[in-house]
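Here's the structure, in structure tokens; my notes come after.
The complex is shown incomplete by one protein chain, all other protein chains being positioned as in the whole.
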Amino acid sequence: MIDTLKRKGGCSSCGGVDDDSRLLGGSVILTKLEAINNWGRKYSFFQYPFVTACCGMEFMSVCGPKYDLDRFGAALPRFSPRQADLLMVVGTISHKQAPILVKVYNQMAEPKWVFAFGVCAVSGGFYDNYATVQGIDTLIPVDIYVPGCPPRPEMVIDGLIKLQQKVMESRWSDYPKGASPVSNDK
Amino acid sequence: MNEYIPVLIMILLAAATSAGMIVATTLIGPKKKFADKMEPFECGESPIVSPKLRFSVKFYLIALFFVVFDIEAVFLYPWAVLFREMGLFGFAEMMVFLFILAVGLIYVWKRGALEWE
Amino acid sequence: MVSLNAYLILGAILFSIGAVGVFTRRNVLIIYMCIELMLNAVNLTFIAFSRFLNNMNGHVFVFMIMTVAAAEAAVGLAIIISVFRNKETIYVDDINLSKG
Amino acid sequence: MEANITINKLKARFAESIVDAHSYRGDDTAIVKKEELLDIFIFLRDDKELLYNFMMDLTVVDYLGKEPRFEVVYHLYSLAYNRRVRIKTRVSESECSVDSIVSIWPSANWFEREAFDLYGIVFKGHPNLSRILLYDSFQGHPLRKDYPIKKRQPQIGPNNN
Amino acid sequence: MAANLIESIVKILFIFSVNIGFFSPILGWVERKQSALMQDRVGANRADVCGFTLIGLFHPIADAIKVLTKEDFIPEGADRLFHTIAPFISLTPAIITFAVIPFGGQYELFGHHVNLIIADLDVGILFVFAFASLASFGSVLAGWSSNNNWSFLGGLRASAQMLSYEVVMGLNIIGVIMVYGTLRLSQIGAMQADFFNWGIFLQPVGFVLFFTCAIAENKRAPFDVAEAESELVAGYFTEYSGMKFVMFWMGEFLEIVTIGALVTTMFFGAWHLPFVSDQMLLNYFRFAGPNGAASLAIVVNIITFFSKVIFFIWLQMTIRWTLPRFRYDQVMRLGWKMFLPIALINIFITGVVILAK
Amino acid sequence: MQLLMFYIFGLGAVLSATLMVTNIKPVTAAMNLIMTMFFLAGIYVLLDAHLIAALQIIVYAGAIMVLFLFVILLLNVHEKEGETARRKVVIQFGSIAIVGSLFIIIAHLAVIYPSAVKVITDTAYEFGTTKAVGKMLFTDFLLPFEIASFLLLAAIVGAVILAKRRIDDSE
Amino acid sequence: MGIPIGKLKPKKVRKNIDLTLWERLYIFEIIRGMTVTTKHFMANLVGFVLHAKGKKRNIITVYYPEEKVELPPAYRGRPVLVMRENGKERCVACGLCEKICPASAISIIAEENENGDRYPASYLLDMSRCVFCGFCEEVCPKEAIVMSSEYEGLAKRDRNDLLCTKEMLLRTENSVKGRIEYIRRIYAKCNY
Partner (left out) sequence: MSDSAKDLHSEYMVINMGPSHPVTHGTVKFLLTLEGETIIDMKVDIGFLHRGFEKMCENGTWEQVMPYTDRLNYVSPLINNVGYALAVEKLVGIDVPERCKYIRVIASELSRISDHYTNIAAGAMEVGGFTAFLYFVEARELVWDLIEMLCGARVTSNYVRIGGVKSDLPDGFKDKTRDVFKKCRKLWADVNKLLTKNRIFIDRVRNVGIMPPDEAIAWGFTGPCLRACGIPYDVRKFHPYLVYDQMDFEVPVGEKGDNFDRYLVRMEEINQSMRIVEQALEKIPSGPINVNMPEYRWQSKEDISTRIESLIFHFKTVTEGIKPPPGEIYSAVEGANGELGFYLVSDGSGKPYKCRVRPPCFPLTAAMPKMVKGGFIADIVPTFDMINMIGGECDR
């Protein structure tokens, strides 16, 4: 069991690294630009709420008045994956749902991030059976894992702040990421 | 004619701005293409039919009424400007005009072309 | 200062482009558009004359032409639609009205 | 006794089709033969003193190892008399089918599809008996007792374990 | 000539900076912040530059940066050309229309006649309509060229809706023109120096209709059926990403400003303070000398005008965040069966009243 | 200045008109026609026909072309590939070459040679304004004006009958 | 039992909802709606602008990372292990929590120490599975595992980081004192 848990979580490491940008990477202007760019991205997550299950209730709360994800600039839900930056996978992903999740992920425009919201998305939670996917990282690369069933809004915000840090650390060359599209063989 | 020069400048400027935005975003953004992504979005499924199909003739009718009433409005503009000068005669004139078009509207209405079902 | 002739010639050119289109294209819709273009060319001539003769009758004419064009477009396109229903084509070669 | 009026009426009317009846913890239950299921249901629905107009629930229980293996369980409710009854019918694994009651209660439509999906019971005469909760390429029927809980189907990518 | 050119360039730059530089980013912020406050929330407030957050004012900047560096996406099967120019067609007219809207009176400044309007056209309001009618191509092309079913439906809805409301708006404006006898917006504005001559008193029905139609034309809630999130995903711009998608929004935001400005100009006394005409303003500021007085008056004009505009922006936002959306057929019914007859009757009544006077 | 404008607009109009004629796709053709109309509106402005210029855009570009666009999308016929491809080459080269060169040459001639008509350069301030057009329309051309309304009525009725016939038939 | 259908007097809700002409005219109801939202807007605007530091805002929003909500004692955060004074865990590796955990999030390897007492040689709690149900706390006979009020710092960039070992779970008794008292109270004898 521990072995399976030790699986490499996600493949969010950079894929198609562009050599030119590596070379330029050292220059001050470019780092500055990169920082500015990351700053913009970090405070402007348009999210694609892939809400399927109970976590959606807490997701509503996070967007709702009391916790207000909008404070972080991340409350604007876009239901078109082209316009979204942050794929919020909220809730259980069943095997029936899996191809759809993959498709939505694939259809998102670069750069994109994935947020696993709740233990079901993280690992399948306590639904360890024939119907549920054991963690969305078996399907798509995940950037941040927020456990909890459902996570408290604070935990989500925590996760978002962590994600913002991650974005701040990212480089030009990290995008587009993923060496190849996530396959969707049925 | 001179008063149009600023308009021209404005048009050029506006067009340049919009065009600049489009060019900038096409140049700057990262690109990554593959088959799954290029497919039109349809709620996570593959589209079943292509949208390039014929749509209801109703939309044509709407456009048609639009054209007709737009022309009507076009006639009304000079009339409205002149209204005070022309007095009752002009008013009567236009009312005849409007009346005839109102007949048209009523016809269309009765004919059910404004219904959506 | 641009002379009247220049406008007239522009009108003529547009008209001839329209005419070329009417004769060469087979798509009814495009033919229709070409007709609109020709009407526009005529409008241009009207306006030009009216400007250079300092007589605004031309403007009113254009006004009327626009009205007619709109009415014509409305009915004409409706005809195209109903022809299309019967024939499933919008190419003049394929439309033979006598064999309704 | 008033509570047993349903069972009594059923017994009176379909004497030989009623295999068994009991009222465990007040739940009236009748086990009927599946051949006459439709008639029984029509009777239950239309009889003036019963009027079971709700088909509340339909499910299957898999008694693995017993024969017949499956039991299709219907829960009916009568709004007029505020009464519930449970009708069960037994289905063997070899002949895994039972008449569809969609014509009597449209609500049975999805319930039957679900039962088909999860247990593999075929409902004869169902207008569209296809999988409902699972996807079409799913093999087997997961709620049968012999389906291992963690057996996963090759639906998604290579990574699933 | 040169002075005129400089003057108009100054004005253009002013309007441009106000619109593109101020309103279009700030409206995104306003919309978020206002809706937040209306909904008992706080709204975006955390984007910081060197630790300053300025109640979230940096968020639009962050959005702009993000959007610029977002992948630009054209789906397969889409018509690349039209897919690209559709946002262009939507945005450009929205910027241009402001050219004919006056934001102040006419003054003598250093011996030069200053008219606070970019282009004082004889056809004034028609110019606005002309460009507004072009904008409908933007949505229909966007919807059609995306090769997406939702976009297609959205584009159709958008175009039909815009056409319908354009008609009503056109007819509805006739009443105003009848009252003021001109199409020149600067004149319409100037005629409202007297408080009781404000359009709202002369054309109350006209105001309500115009405002409603303008919102509908702009496809804002409650008329946002074309981009109705819960029905059509994102409507005609479903397949747009990055800047192109935001351009539709910018067009929408700029149109909010334009609507506010038009309503102000036609119904709410344009740049006039109630009971204060331009002449009176000049008199108040006599102490500053003729040029000073004129400049001060210009400043007051501009402030007054834009305050009113901002009020109407606020009003539009409030409406947007208060009301549920119509159903599509209801939108059309409202336009054709309710507003159109009312507009016609309004013309009639206006005529009768004016003649009776 | 005016000359420059004229050339820009004129050239634009001719170019987009040519493109319209030569294009296979009706949608592109329609968009090009809109461009033509736009340029023509510019030329009207040069000719002091302000109202007409605005109407050109409102009526032609804004209304009639929408109608066209709708019908194009409504019918949505696939292009006849072979047929158009054959014509395409001929049309493009033929018309662009001939018409384009004609334009440039003759336009130059036109500028060089004074026109036969007496040119009036100083028009009244009123020329081309809404008011002026209106005055003519509602006095001298009263009858056509009223007839126009009948025309429009006829257009509505006719088009509705034509377009809706099938619906009613099938009901 | 139960009221037969005839006897029940239901409350008709639709009675007076028919719109008057006034209400049909959209605009008045719209204005009414807008007054509601505007009221909220103004109240919040005032509360927002005039808000003094330290005073309670009247806006409901919690400024989370800086400001935290007050959690009720019942709140179930992540499960943690309670430490004895000597720094060792209280847990005796009885395995009840492992057994009851519906998510199978707990895995214990029990060993005996030199005194013959059982203790968990390894106590792994997979936070990526735990559903915060609180069963482990409820069944533990030793009050060794409790649901703390911790919820922060659980978001991780890597799923493997969510696997918590005994060392990561151990908390001093003081820090979870409130919770222990709470569970003593709710599972007290008087409640049975």
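Per-chain residue numbering starts at 1, and chain names A, B, C, D, E, F and G are given in the order in which the chains are listed.
By our rule, a contact is a pair of C-beta atoms (placed from the backbone, for glycine too) under 8 Å apart; a residue touches a chain by one contact, two chains touch by 3 or more.
Computed from a predicted model, the values in this text were never measured in an experiment.
S.K.: Where the complex has a chain not shown, which of E:Asp40, E:Asp122 or E:Glu217 is the residue touching it?
M.R.: For the chain that is not drawn, the touching residue is E:Asp40.
S.K.: Could you please point out the chain A residues that touch the chain left off the display?
M.R.: On the side of chain A, residues 50-54, 56-58, 60-61, 63-66, 77, 79, 91-92, 94, 96-97, 100-101, 104, 126-127, 129-132, 149-150, 152 touch the unshown chain.
S.K.: Across the whole complex, list the residues on chain G that are touched by the chain not included here.
M.R.: Touching the chain left out of view, chain G contributes residues 1-3, 5, 8-14, 17, 19, 23-26, 29-30, 32-33, 36-37, 40, 60, 71-76, 94, 96, 99-100, 102, 131-135, 138-139, 141-143, 147, 183-184, 186-192.
S.K.: Touching the missing chain, which residues of chain B?
M.R.: Residues 42-45, 47-49, 51, 53-58, 116-117 of chain B touch the chain that is not shown.
The rule we apply is simple: only the chains that are shown with their structure count from here on.
S.K.: Out of B-F and B-C, which chain pair has the most contact pairs?
M.R.: Between B-C and B-F, contacts are more numerous in B-F.
S.K.: Could you work out how far the Cα centre of chain B sits from that of chain G, in whole Å?
M.R.: Computed from C-alpha means, the inter-chain centre distance equals 54 Å.
S.K.: Roughly how far is chain A from chain G, going centre to centre by Cα mean, in whole Å?
M.R.: Centres of chain A and chain G (C-alpha means) sit 24 Å apart.
S.K.: Of all the residues in chain F, which ones touch at least 2 other chains?
M.R.: 2, 46, 48, 51, 55, 58-59, 62-64, 66-67, 70-71, 73-75, 128, 130, 133, 137, 148, 152, 155-156, 159-160, 163, 166
S.K.: Multi-chain contacts in chain C: which residues touch at least two other chains?
M.R.: Those would be 63, 66-67, 70-71, 73-74, 77-78, 81.
S.K.: For a test of understanding, state which residues of chain D touch chain A in their complex under the given definition.
M.R.: 133-135, 137-138, 142, 147-153, 155-161
S.K.: Of all residues in chain G, which touch chain A in the complex?
M.R.: 59-65, 68-69, 102-105, 107, 124, 126-133, 151-163
S.K.: So in the complex, which bits of chain B are touching chain C?
M.R.: Touching chain C: residues 57, 60, 64, 67-68, 70-71, 74-75 of chain B.
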